[in-house]
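Each remark here refers to the structure printed beneath this line.
Here the complex is missing a single protein chain, while all its other protein chains stay put.
Coming up: chain A.
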Amino acid sequence: MASLKDLRNRIASVKATQKITKAMQMVAAAKLRRAQEAAEAARPYSERMGAVLANITQAIGDGSDAPALMTGTGKDDVHLLVVCTAERGLCGGFNSQIARLARDHIRKLLAAGKKVKIICVGKKGFDILRRDYAELIIDRVDLREVKTLGFVNADAIAKKVIQLFNEGGFDICTLFYSQFKSVISQIPTTQQIIPAGVASAPAAVTDGGNAVYEYEPEPGEILSDLIPRNISVQVFRALLENAAGEMGAKMSAMDNATRNAGDMINKLSITYNRQRQAQITKELIEIISGAEAL
């Protein structure tokens, strides 16, 4: 049985931990709001981009002069997986959920005899995937130093992917990230970005009906400029969703931790009080029985 002093120390340490988790929860809540705002602010761009893209693919029609990034290489032998996770832990199952989805996907691909390459964005996913698939990881992107996620960060990742594609490094590229549903639910998601499925673009919503557009320069040229940009945008969106999701997950994880610490303190306090009472009773009995013996 732990002594009274031990119990006291224990309670003090749990209280300290509770203060830390509480602070982390509040920090996560503040960051979550900012991340959510950023994600919302980025939405118009990706929406318009989708509309424009749908529009222009319609204009090109049969897609004979569509760039390879859009039509793909026509094979699906080599898959590139871009796995986006958080840089930090302590956010519940957030990272492991994404990693698990990626791992299932990899296993399926490998079983089908495909080749798999992985680019890890974020440290945590890298740490998890390294255990099983270290030899498949070709690159990792570190966003640890990045304070506020900017479009440049996403652009850099997209450029890497596109360069690899142009060198014939892979046929199909899939993005893994966590979709931010709400504070308590983040859904790990896959999204194919190369070849960019035209079907993934929302149906063309053109205000001017099917107006005949003039293109400056040629549609094909615009498209070849637009597709890489679209990939950057998709990556950017994924990163933003991830950032918001991470903060949401961290907030609820820390909330749980704070509550658990509270429960623990209650339990320890009860034990402490009971034990103290037992000791007092014991001492009283000793005194009384000592007096009786006289």
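Details
The criterion applied here is as follows: a contact is a pair of C-beta atoms (placed from the backbone, for glycine too) under 8 Å apart; a residue touches a chain by one contact, two chains touch by 3 or more; residues count from 1.
Everything that follows uses one rule, which is that contacts and distances are computed from a predicted model.
Among the names given as "ATP synthase epsilon chain", "Multiple sugar transport system permease protein", "Cytochrome C oxidase assembly protein" or "Diguanylate cyclase", UniProt records the absent chain under the name "ATP synthase epsilon chain". Contact with the chain not shown here comes from a single listed residue; of A:4, A:20, A:41 or A:284, that residue is A:41.
With the whole complex as reference, residues 38, 41-42, 44-46, 48-49, 51-52, 55-56, 150-151, 154, 206-208, 211-217, 219, 221-222, 225-226, 229, 232-233, 236 of chain A touch the missing chain.
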